[in-house]
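Removed: one protein chain of the complex. Kept in place: all other protein chains.
== chain A ==
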């Protein structure tokens, strides 16, 4: 009988492994199904043993081990203890005495590990201790390959305890896992560690080169040691992003960890194996982990100091004697980073000399890594040094915060690192940047720019720079001045004759230098201010004050410099006494003038748009912090800075004039550079959106010039999206005007020309005949862009005026949409405009104005629907087109609904309102749902948006959903069903939320006899099936359980029937019995009231239920 089965399996294995031309598809399927059936066999222990004994076929052997694994997990609790022990012993013997193929052996080891782990839950690890004893014997006394096997057993065992993802695989709930692991940690893990350390201390006595077996064994030992050090705490850190959790130990580890030989031993091993690639990494990870020692083991400050001291002495010994190679740089930098994280407060207590040496070594390493990173950038292969450099910077930013910056040592380190960084980014002779040999590869614009790619790096370099401003600011302005001078010389010579190749390369170098100096200066002078008020950093303010006190700078000389920007004078009078911040800015503004000069002598096409962009970025950053500072934010003010940048100073007006003039010239001269223009418009919007500042900007001639410039431009000259940015800025600026009359007249100046243009188009008699002419379309597109900008720039103070202006146009737009329904660009702009109005204006609008917006939106969606329902097209990409349109419509509907969540309108007196947000949304939804085909939903963003909208509507208006007409309801529920089964887990989550919300609503309002409830009924079975068949992942499981609970409350009879039918389906009475018991436990003590408390209890029960049921229930 068994022989027959074995030969059958062997035949089948032969077919599966055969090359495709020998066997037919049917044969293959038949063979596969033999194995599938085999996997399902109950109590397969005798047969598997027999297979292991008799078969020579590796594939069959592997399958036998696999079947054992599955069966053990499923049937563990029914097995007799004696059977378990005998099976375990048999397997242990099997692998120690037979030559099995590696993959068979590994699977058997896994079975063994699972058995040991399951047993340890019941017997507190007695079995495990026995096994370990046997393994230790094996390792100490046996042949080399048996030693390796021993290591393998330990590794597998540890893996079984460590794994978190596989937890449901072994049928244990999470807590039990956790307990088992804690127990393992407390007893045998330490023993394993000690054992490894002992063996390693033996191994270290011999020097490389090692024999092959020695190499392998040491490798295994290091891997186990590494695993021990990373395994601890892995559960606790499951939710943390850091890959390797800290080494958190209890005091029971003191003796081992604080043994005076441990650290020297670990470092010594590393030193010996650092050239052996397969060992070095594991050894280094051990060191990194040891640098993060924490937990109960470091019981007092004294213990911590001592450990830190010991660690640092061994570390210094290593790093000061070897040159760190690229691959190890990452590990070493991680050691530094961890030491700083865990021991920063102990560092000041290190003996004097040690701390200084340590900082010196850190500095040296940082500079080395920085150099290495620069080389890596030109080769673009590995990023070891770059990552290591980032780690060091992270450590430094903590160090600088912790230590007083006046400390000389720190200043010296900062200076060295700062200089090194600057050098790495400058071309020779000043720096050591690798030239890319005029390599003109294409760079896509969606690639990150340096300023975002190296943001973190630059921020820390900025911190270094502010530690020693007396060094960095002069360095930066000198570098900048030299580059500008070179640039001017070059431009002048190009003006006279053509450029040769070496000059082209050197021009490129100048641009790259300037680009980096600007980036660095921007980070030294200003701090990132996401969401905070940008301020002048106190170090810089202090520096400027002291300079002034010592008469090194004077206000007079500083003002002269600002005045001199425009003049042709190379060096302004008394330039030496100019404030250093202003001197950098003087150079930046000078650079703007040089760019304009280049354009004026028709050399504009030789300029670098990249540098232009960086200039805009610098000015934006700088203006936000420095220009027109809000004085009462500061405790102390530098007389030079406030004297030439403060409000009401002529000098500040000059700076505003320069900046706006540059914005204007960019818009005028660089229309073909979309990225540069985007940065330009960003600069504009940001400087006018601070009220205190834009008060002083709005009434200037420069501003009026800018407005005029736009009005004189031909429609369609600027790239898409630039015009709207410009108008956003114009509109934002207006809020600064306190006096309503001023505000009105300002907005009139901006808006009236638009209004006139709009009218002049629509009022043309033959508009319906000429609308498709290009020049008409261009104007329409331009106008829509402006309107979108206006919507985006709306604020509470200005919304009334702006909406009053936009509303008449908005009400015209449905007609426009019908006219232009065949011109997608315009259709999409109209859709977008409504979306933006809903997003930025609606929340401030009065009920009456809101109503106007709802009405127009509704009319617009209706118009769109009319033009697109039932539309067929022979056009290619029709689907892609409707995707873009629908995404915009969904946006609009979602934004409109948000009015019901966020309403910031001041006077919310409820008048008679007959159109509400929900009407618009629901109408839109009615129209959209039939269009949401499965094909369209395959666009992930559209899909997410659609389901988000469904959930939102459901949250706010469940009653409206309940009253939807039949066929719509069916479509709606159908799309929810699709969402549960066809897409990613975020969509599943949304659908579960939807169903839960609806079920709760139905239950609370006793709507069980409505068609809607009927529609919802099938979801109970659907979601139950999905969870039982592992189709809902563990993240969404808790939502699934609360969803099931709500449905159960509604349809209790259905639930009973469902449970009963599941039980009846089981052919094995024992399983049926267990399932019935599991169902009973599931609902015990849970009241079916749809309230929070029982819901939470049900959720916990459900988690246990699923873990339990997955163990024995085979659901396909």
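A few notes on this one:
We take it that a residue touches a chain if its C-beta (ideal position, glycine included) is under 8 Å from a C-beta of that chain, and two chains touch if they have at least 3 such contacts; residues count from 1.
Keep in mind that, in the parts below, contacts and distances are computed from a predicted model.
Name of the non-displayed chain as stated in its UniProt record, restricted to "Eukaryotic translation initiation factor 5A", "Protein transport protein Sec24-like CEF", "CDAN1-interacting nuclease 1" or "Protein HIRA": "Eukaryotic translation initiation factor 5A". The chain not shown here is touched by just one of A:131, A:619 or A:718, and that residue is A:718. Screening A:671, A:755 or A:982 against the full complex identifies A:671 as the residue touching the chain left out. For the chain missing from the display, the contacting residue among A:17, A:825 or A:1077 is A:825, taking the whole complex into account. Touching the missing chain, out of A:36, A:443 or A:1085, is residue A:443. Although one chain is hidden here, its contacts on chain A can still be listed: residues 438-446, 508, 511-512, 515, 605, 608-611, 671-675, 716-720, 772, 774, 781, 822-825, 828, 869-877, 880-881, 884.
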